[in-house]
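Okay, handing you the structure first.
All protein chains but one are shown at their positions in the complex.
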Amino acid sequence: MSSEYLSNVRRLRPVVHTITNYVTANDCANLLLAAGASPIMADAPEETAQIAAMADAVVLNLGTLSTSRKEAMLLAGKAASAADKPIVLDPVGVGASGFRRETAGLLLREAEPTVIRGNRSEIRALRTGETGERGVDTADLPEGDGENARLLAKQTGAVVLQTGETDLVTDGEQVLRVQGGSDMLCLVTGAGCMLSALTGAFLAANPDRPLLAAAAAAETMSVCAEIAQRRLRTGEGNASFRTRLIDAMCNLTPETFRKWRQEA
Amino acid sequence: MSSEYLSNVRRLRPVVHTITNYVTANDCANLLLAAGASPIMADAPEETAQIAAMADAVVLNLGTLSTSRKEAMLLAGKAASAADKPIVLDPVGVGASGFRRETAGLLLREAEPTVIRGNRSEIRALRTGETGERGVDTADLPEGDGENARLLAKQTGAVVLQTGETDLVTDGEQVLRVQGGSDMLCLVTGAGCMLSALTGAFLAANPDRPLLAAAAAAETMSVCAEIAQRRLRTGEGNASFRTRLIDAMCNLTPETFRKWRQEA
Partner (left out) sequence: MSSEYLSNVRRLRPVVHTITNYVTANDCANLLLAAGASPIMADAPEETAQIAAMADAVVLNLGTLSTSRKEAMLLAGKAASAADKPIVLDPVGVGASGFRRETAGLLLREAEPTVIRGNRSEIRALRTGETGERGVDTADLPEGDGENARLLAKQTGAVVLQTGETDLVTDGEQVLRVQGGSDMLCLVTGAGCMLSALTGAFLAANPDRPLLAAAAAAETMSVCAEIAQRRLRTGEGNASFRTRLIDAMCNLTPETFRKWRQEA
């Protein structure tokens, strides 16, 4: 089923306006290109409303947040929201500072994201307003029952995609689970950012089904991670895994997607 | 012939002050190092005039433009222009926003670039002042007769290097064509940015012949892309292509360059 959502991305080639941190922006752009989407990276308050209005989806990522990027995201979010375009919010490290928490709250209210994509710590911090997180790439704790994700979805009206050993996707009522993926994802900076960008492409190409589109993006990323891991050779590590992950997306066809899932 | 231009880069090791977007800055720096040049990446208005004045060439790239980077580029461009140093302008996504269009116009007037390097959409938008572009990495339309490139060169006095299926290089009178390359370049973010940076190095090492130096940079990039594509293995995609592209530059000698072109 996810393979059809990917096919729509490749067919429609949506323009994804990605406002993201400078640490992983290159990987996000190359992953979007690999998936068949067309990234535009722009984060100046002078232009983000204009660019968001012509894009097919907007991704707002809180990594390496700045005052300027906060304003740029607010303007892009409002413009996309007014034009009824899908928005993904990635609350990177939201538990790490008051600045990120306050910005996330502002974007939740003003941009009304379609999907929130975060790891378990970020989803919990976003729901509870608690802080005290350390780091953004730490391995997840056991993921419990997804109650934070479900409640956050109810609070915000957004679909919540919580990544971890098992990914959860919920609209506050239904909870879908995506198994698979690879432990190596924890050793690659920006694995989450890349999934958030990809989710933007999937929403743009499948606008009527945000819950299923987000789940399809997560499943697509999991399959690519599994392919990348299987292709790793002796002596290769996280850097080669990153390369092979994006390569896998570049080569993924609906047929190989279905075949991979049947064999797994 | 292009191989001699590359030899001069490797011999003179020019310092290329590259003011560029954060999405592809790493690739630009590694490509410059691979070519034998010495990159310096600096974009604070407090220092770009000073750094541009001691560099051998300056590259001004409009990706992820900001108010600060706009001012930094203006100062660097003026300093380089006053010192008669070659300047490359890369009008990334100039059709996507008024902010980029206005900045490009300012830099054309104040910095008087030696070479403008863009894809067909960007060159057209720059010449006509039209907007409405979507994305910056979309595959090029068929490239027509290069009339926009020729007219932009006449308007500005710059050499225009327009990349596409066939690259065009023109000073408004002569029009050179560079064939070859690889379709995979469209799937790598920053392929254009990298060529713009490389063009800066070629101009610095071959300052008396901007038209031929720009054509040589384009041909060198095309040869590297062809080598990278031939070396791609089953299961590899755009991420591996990017690695192999920079690797090819790192290993390109005048001899392999000439041999590759004779065989092609």
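A and B label the chains in the order they appear, each numbered from 1.
The definition used in the following text is that a contact is a pair of C-beta atoms (placed from the backbone, for glycine too) under 8 Å apart; a residue touches a chain by one contact, two chains touch by 3 or more.
It should be emphasised that the depicted structure is a prediction, and the values quoted were computed from it without experimental measurement.
In the complete complex, the residue from B:Glu46, B:Glu110 or B:Asp183 that touches the missing chain is B:Glu46. Only one residue from A:Ser7, A:Ser97, A:Gln229 or A:Thr256 touches the chain missing from this view: A:Ser97. Contacts to the hidden chain, counted on chain A, fall at residues 21-24, 26-27, 63-67, 93, 96-100, 132, 134-138, 186-190, 235-240, 242-243. On the side of chain B, the interface with the absent chain consists of residues 13, 15, 22, 25-26, 29-30, 33-34, 38-44, 46-47, 50-51, 54-55, 68, 231, 242-251, using the contact rule stated above.
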